[in-house]
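With one protein chain held back, the other chains of the complex are shown just where they sit.
Note that the chains take the letters A, B and C in the order they are written out, and that residue 1 is the start of every chain.
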């Protein structure tokens, strides 16, 4: 049992933290958000230089062989900066699908380019009119002699407008399957939208998009299993991101309470507000514990992994909502302006809960399984 | 739309309030509780003299024709005093069954004696091992030529040890039915117990108890409908009692916070504790509103009545728990001693939630019905 | 004691319903249902329809265009307005400056302003908050120096809702800094076209631009635009904040939203867009909200009745504000939970919600974010608790 970072992990943390401090202050983030693409290619390039974009890929595939803890470290710091760049979409989501399902050739064509910051990808899975979360889709992929024809409509595609290639879920005769689809393929229409949390999203319409045989990612009919794995990793990553946001938001709020004067004293001297901050701190600490559990669970057997991460998502969904709402409330009017950080943090925490199953969804998973299995600390 | 009491109602309130102030202070209550029977025959006699015991019975039956509002007024004041006497068991529960189901002869034999404080009764319905609440029972009543033979076991019989007669629920061939059973009938065994809220309870064992034909209360097989009606009235009454307890408990707590000094100031000057008291006040006011709704619903059609009262029980179950727990917490150690009032109030509020369906149970009723029907303020 | 409406009240309700069915424009109703942003023109149009009927300013004194309604009638009117999806009028015109001028204004001020306020010929905004003086309103610093028949105003207001549309502002300004901070505050009416006024919009987290900073640089206001006496502005403002206790909880709106969520639950369940578990939980959450809302509705009716009767329900308005805003916020939480990831995309401002399928999904997030303000503005819920603790509990 050991909660210490290794020396390498400590260095990783310091380098990402320095990147945030030096290159990604709140004003810089606002400028990036207001730019046409809604994020910064320069920052992305810096992240490539820091080695972050290849982090979770194996060394033989051209990455750095990082595991759950390394991703946790990166995501927490990115959370502190409310980073807008397509790390989750390209590295964790599309990159995760590639790690778990791609052929050697498919990997070779993509992972080095992702690690270098040259290839942007996105996962196009969510559809309108279905359940809010789950590894299922109504889009169709019909087999043709020379490949596949995809038809369907995808929404909430994170960073969809700047993706060069999509991982698309669609139903074949064999079941849900994944496909690599170029954004410039005929029949693909991408409608950019603003996400409420500042992360650009897109609607992606696939109108009889013909793709070659090599577009199938993983086994025909094997898409759901890959997606579930990817969602687990995404949720572990989001949990860490949320911890970074929550911790930073608490810091910002406490600083504000120390500075802001009302009735002739700093409002931080009011006990009701102090106790609210303590309640926020408790949520931060509880969430941090669960982010660690989620990160360390990624290397565990499926049932353990799945339920530990579900439990983590429950905690950060609820804790994140509390911290976000209270940070806004404690700031008063300035908390609801777009010119100030906490409002953005609140919105991002809201989005994190909504993505890949909210707290209630994951609580249902735990209920169905009869609770969190024991044994994450050695066999029981 | 009118929230004012009539002059008669105002007088009733004043007279019950005076009885509590003059005759039922906390020390007197403690003495009554520690007496062998666990309550005071003198106080009961006073309540008879005040006309409270005949209140809900019609004038032609020997009562005073009071309605839901009158019972609400009485119960709220009794709640303020944490009154231990068998008002709920004799007048509301057993008395309610008699009002709704008894023959003229059965009424005549009992109501005047109840009103005079001479007849104590109790409802023996709850059984071990079943659901926590519902109008069903496993006890049996077999038809004989000259009457019935009852067998079963009843628990949580409020004021069972001092009852002269029980209203017993038991299953006949026609379904659940109610019977009037003398406590001294052969085969009846009454085991007195202390209730955690100070109200005595009893276990009542019926071992082949033979009763006459005249023991059937209401129609053979008509027991469930009568019980549901009685439970509605009991819940409306308990809601009002809870409001009295909550309001008094808030008063006691606020007074304590004004008096108790720590760190050189009254602890009522601490903002976190002030805000907690405000949260309690909000629960008191919300609960009072629902007690009024419950009282006024008793004269409405069944669906409206049932669901309005369910909603009221949800509110006082949750509000009562909050007020009780917080009152204890705000008092600190003195809150958990048996020598001080708030601990007793907390326990009684706990019991009120548990009786006749707790907050969750009644929420389920609302869910099953699709919500509270509109229309309590005129047809919609 | 009873909760039933009298026959007269039921007849009044039918009259209100009939009027709303006939007179509320369909496009406005649609916008309200879709929770879309109302333009100034939308609000003005509806206000004038109400005004033509004599119902634009029912709470004003009868001699200035109010209605002699009982508390029950006022309650019915508000509830029916909300259930019919009618827009609310400008609170600044109808609930704030109108009653203030009617009560404290000179005859000249009444003649000049009241009818125009009722018809929104002038659009008003409220200049109270300042940077550094939010909940501690009395510490405001914007100065008004007397110069002959004019005050010369310098300073800054902030969070001024809809100042960008406003023709007039009613403002608190400091005319004296020597005494207690509540003293030396004066209540002025300021023409927004006066030279020296600059309005800068503030973007809020819901994507809206209704909040503003307003800067005053030697802005000259005639003394005749002062309400009441110099230095007594705090008293007039307090009167205003205590106003409208019957509407502060916005029960009607919340009931309408709850009804919409109930419809959604049925619709989404039927379409297979909720699992059985999700449906059960949603139903429980709705039932929980409904219990609290019903309780608050009755609490409000009790407050209204007490105001009409022996008067003074103490800090009741603060209770209504706290619980009412909590429920409004809770309702938007339920909606954004239901929207899920589909709700990530923000509608463009020019986009028509009605044109979108599932318009409620597009509206869920902006509405959730927007409603955070209700527990902050008008005295934060923490301030309301301070008020109750002091005024009602004596702590």
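Assume contacts are C-beta pairs under 8 Å (C-beta built on N, C-alpha and C of every residue); 3 or more make two chains touch, one makes a residue touch a chain.
Since the model is a prediction, treat every value here as computed from it, not as a measurement.
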Task: Candidates A:114, A:257, A:306 or A:345 - the one touching the absent chain - done: A:257
Task: Contact partner of the left-out chain, one of B:58, B:151 or B:350 - done: B:350
Open item on the list: Using the touch definition from the top, which of A:75, A:137 or A:293 touches the missing chain?
Closed with: A:293
TODO: Identify the residue among A:9, A:45, A:58 or A:182 that touches the chain left out of the display.
DONE: A:9
Task: Interface residues of chain B (partner: the chain not displayed) - done: 126, 128-133, 155-156, 193-197, 199, 201, 203, 261-263, 270, 272-273, 321, 325, 328-329, 332-333, 335-339, 343-344, 346-347, 350-351, 354-356, 358, 360-361, 364, 367
Open item on the list: Just checking the interface: what residues of chain A touch the absent partner chain?
Closed with: 1-6, 9, 69, 254, 257-258, 268-269, 271, 273-275, 277-279, 281-282, 285-290, 292-293, 296, 311, 314-315, 363, 366-367, 370-372, 376-379
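Basically, only the chains that are shown with their structure count from here on.
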Open item on the list: Among the chains here, which has the CA centroid at the largest distance from chain B's centroid?
Closed with: A
Task: Inter-centroid spacing, chain C versus chain B (mean Cα positions, whole Å) - done: 42
TODO: Please report how many Å separate the Cα centroid of chain A from that of chain C, as a whole number.
DONE: 38
Open item on the list: With centres defined as the mean C-alpha position, give me the chain A-chain B separation in Å.
Closed with: 54
Task: For chain C, residues that touch 2 or more chains besides their own - done: 382, 385
TODO: Can you tell me which residues of chain B touch two or more of the remaining chains?
DONE: 271, 274-275
